[in-house]
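Pasting a structure below so you can have a look.
Only a single protein chain was left out; the remaining protein chains are all shown in position.
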Amino acid sequence: MNSRSSLAGPLILIAIGGLFLAHTISPGFDLERWIADYWPYILVAWGGILLLEIAIRFLRGAPLPLKPVSAGGWLAAIVICIAGSLTHFAHRHDFWWHHAGWVEGVRIFGQEHDYVIAPLQKTVGPAPHVILESFHGSAKVGGIDGNTVTVTGHKAIRSFDAHEADAANAATPVSLALEGNTVVIRCKQERFQAHTPVRADLEIQVPKAASVEAAGAQGDFDISSLTGDVDLKNRGGSMHIDNIGGGVSIEGHHSDIIRCSGVKGPMTVRGDGNDLELDGISGPVSIAGRYLGTLLLHQLTQPVEISNFHTNFHAQRVDGEMRLTSGDLNAEDLVGPVRLATHATDVKLNGFTGTLDVSVDSGDVELAPRHLPLAGMTVHTRSGDIELTLPAGASFTLTAFAARGDVRNEFGAALHEHSEGRGTRLEGGVGGGPQITLMTGSGNITVRRADVATPSGAPGTERAVGFFPQ
Amino acid sequence: MTTRAALFVRAIRDPILLILIGVLFAVQQAGILPVSRTWPLLLIVIGFLKLIERLAAPRPSYPNPNWGAQSR
Partner (left out) sequence: MNCYLHPDAPAVAYCRMCGRALCTVCTRPAEGTIFCPEHVPLNPYAAPVGSAVANPVAAPVQTSPGLAFLLGLIPGVGAIYNGQYIKGLVHAIIFGLLISLTSASDGSAAQPLLGMLIAVFYCYMPFEAYHTAKKRQIGVPVDEWSSLLSQRGYAGRAPVGPILLIVIGVLFLLDTLHLIDFRDIARFWPVILIVLGAYMLYSRLSGPTPHRPPEPQAPPPSRPPEDALEARNDH
């Protein structure tokens, strides 16, 4: 009675075989993404089957195994965990594995045949609406002078023999149709995705004043130099948008990296993905989605709003740079009013102006406004340290309360501390300026002056390992 | 409780741990909580199962026949 006689092994082997078979039969079934998302269920299934077997043996009175999972079994489980976690990271944009062709290695059957798409061209008005219908592949759209739309590119078709590939190529022509002021580019890949995956990589040139609406999957989109609007939907690829005079609306799912720069109109970003970078946007920005990687905002001259299930952020302008990862928010030169409500994030704001309202469930908050005059600030954290460095000559009225922790006054005589219950309160002010309120449920508060050198080092921001008090 | 029940609890410890590890990683994949925050559940479940096992059939301890003997 040991792991050898369990049914789990063979059953899981059959299931894995079935998965790969499903992928071979219908390559539209995105196997790598499926493995990357659902691999932990191998372990759950394995444990579940073993559990069932042991329960049955128990009820039947048969002998119970002493070691249902052998040492080799645990080793296999550890390998699965490591490999599974790696597939999660392998989908990040710049992971070297991606470039090493592992992604293609999964589709080991069949060969890839390359076909050039005969150039298509149509004359259009100066500001057409260009629609790129949903397809598998990448597209590069550029705005040029003139009034023609040109489509070039090539197709990659994977099949077992050249005849099938030729047939698939013939059956999926790229078409360019003009309907009034609307230009529609179609790849007609749907019918053939079943057994010969067709991938089209297009290069499209449109008049500068065009507006573009595109939808794609598994490919990278690069749209630049337009004065119209852009509406882009992509699954599992990256998006680069640059120099757009109109508004931009993006919806990505499992996207790699989304990078937008030089957008003059309003921006809306929805969906989920890894990294998101916005640089030089002159319109209001609204981001709603889960970005597991890094969210980077740089020079946004209009209000920006971020809302997802653990963070809500609003600022009037981002003059410097703001970087938000899961667990850390670092921003330079935000212009308020700034509102931030988040769960577990360490917040570091340097050089902000305007009013500030920060509410953190658990995380440290470090504030260093640099410009005078100061505006009102309210900082609440349920668990975490608060550190405020005030510039010289600042005028303010301060109330700080640490319910279970210390308050360190490194500012000077203008502030007075006294204990209140189990906590400590710090109060005072200079010049009767705007109200600054700092509250923490559990943690320390430090208030210091920017020109006073402090001997202590920065408070530890490694929450996970900082078990012991200083 | 019988020793057979205790043997059962010990036998299902491995599968339950496998399932729990799978669930923790699945929760991480779904973006809810990473494993680095949920791993103590493993300790709790191991301790809990050991506890039940111990309660089901406590192991007797044996006296050392040499306690109290003269040492040289």
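The letters A and B name the chains in turn, as written, and every chain counts its residues from 1.
The rule is short, and it goes like this: a residue touches a chain if its C-beta (ideal position, glycine included) is under 8 Å from a C-beta of that chain, and two chains touch if they have at least 3 such contacts.
Just so you know, these numbers come straight off a predicted model, no measurement behind them.
Colleague: Over the full complex, note down every shown chain the hidden chain is touching.
Modeller: The omitted chain makes contact with A, B across the full complex.
Colleague: Can you work out which residue in A:S383, A:T399 or A:T437 touches the chain that's missing from view?
Modeller: Selected residue, touching the omitted chain: A:S383.
Colleague: Just the residue numbers, please: which parts of chain B touch the chain that's not shown?
Modeller: Within chain B, the residues touching the omitted chain are 3, 6-7, 10, 33, 36-51, 53-55, 57-67, 69-72.
Colleague: Pick out the residues on chain A that sit against the missing chain.
Modeller: So the residues of chain A touching the unseen chain are 66-67, 71, 74-75, 344, 361-362, 383, 404, 442-443, 462-470.
Heads up, the rule we're going with is that only the chains that are shown with their structure count from here on.
Colleague: Show which residues of chain B lie in contact with chain A when the two form their complex.
Modeller: Going through chain B, the ones touching chain A are 4, 7-8, 10-12, 14-26, 28-29, 31, 34, 36.
Colleague: Looking at the complex, which residues from chain A come into contact with chain B?
Modeller: Against chain B, chain A makes touches at 36-48, 50-51, 54-55, 58, 64-69, 73, 77, 81, 84-85, 88, 272, 290, 292, 326, 464.
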